[in-house]
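Yeah, one chain of the complex is gone here, protein chain that is, but the others are all in their spots.
Then we have subunit A:
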């Protein structure tokens, strides 16, 4: 009898649970007279301490959009950038349910997602809002003439250096590779770590900033597209030379010996804590360097273009407009209105200028007045103006598989596990496979 009681109790509990499950779905229904309740999910990546200023700007735009359309509500969801790009967003795209607004990268990511039909075509919206010609470059987000994403800001990659350490070692910013190696030697002789890098584990892309600039210097800008088209090969002598230079940097002890044991943020911290004299990084990192609370070198950071090697790619600088927001194509009419309002409020000259001033973000839109900047961003702006031109990062051009393989291969190269020649062969093999897949 006891059993019977227990069983019926269990059955009742199970039933109530099911009933409760059914009921809760319809809770959030119609709104008040002011406007229809519309909820828009928004995935951002401003989760680090150093991205607080960027987050503030996003919140401003969100608030403005919410005020403009009564009933509209954004649901913000912050996710670490690599996790979002490589895992979360990918899984959501595979399932076909990305957030309505999300952090998106141009290049291969945008291509895959738009092919799957999950990205909203922004071309008509841009025309409607009069934004079509306001962006500096939408190339990485444009496929077959249609725009599928909007860059939040641009970036410039180059070498940041600690001015105090340079003065202590009696060296000045180098312009050629030989000078660069001499500077490294002088720093090393003084017992300093010349070049910091946190490129262990998933952060193989960090060392690739150096590799990327090196092979473009050696082989010219067109090499990146050439890999995909088949007109250039990783095994070309110029590319192998680039790999040799990177290997040199490590074997001579100029690259931090713990580079492979540190993650990106740790390598960066080593630089701004004064533990290393130079760091190859992007302009997005300036915020961390100039943060007086955390950085020991705030106000004391310099910037120079990656050294010249005497190749066809000399004088150019790596930069691009590859990171911004994308929008889901699975939106209803009300949600679309909200998306439009967000674009209208977020992509404004005022907020772009504010981002430049408060978080040192390289503007993605044409803004008339860039005055008022202080610190190393000024050097970045002037160095990029002096450059012959800007080349995009290779990973916005080559296939994802090639990108990842270069990460592990360069880790192997600086770890002494492979030779420049073998690394080049491996890269070409993967490139051939990826090119054949199309």
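Simple rule for what comes next: a residue touches a chain if its C-beta (ideal position, glycine included) is under 8 Å from a C-beta of that chain, and two chains touch if they have at least 3 such contacts; residues count from 1.
Simple rule for what comes next: contacts and distances are computed from a predicted model.
> Using the UniProt record as the reference, specify the protein name of the hidden chain from among "Septum site-determining protein MinD", "Selenide, water dikinase", "Cytochrome B oxidoreductase" or "Raffinose/stachyose/melibiose transport system permease protein".
Choosing among "Septum site-determining protein MinD", "Selenide, water dikinase", "Cytochrome B oxidoreductase" or "Raffinose/stachyose/melibiose transport system permease protein", the correct UniProt name is "Raffinose/stachyose/melibiose transport system permease protein".
> For the full complex, which residue in A:54, A:396 or A:411 touches the chain that was left out?
Result: among the candidates, A:411 touches the missing chain.
> Can you say which of A:115, A:146 or A:229 touches the chain missing from this structure?
Among A:115, A:146 or A:229, only A:115 touches the chain that is not shown.
> From the list A:37, A:56 or A:86, pick the residue that touches the absent chain.
If we include the chain that is not displayed, A:86 is the one touching it.
> Sort through A:139, A:202 or A:274 and give me the one touching the missing partner chain.
Answer from the full complex: A:202 touches the omitted chain.
> Please identify, in ascending order, the residues of subunit A that touch the omitted chain?
For subunit A, the residues touching the absent chain are 3-4, 7-8, 10-11, 14, 18, 86-87, 90-91, 93-94, 112-113, 115-116, 118, 200-202, 204, 257-262, 266, 270, 275, 400-401, 404, 408, 411-412, 415, 417, 437.
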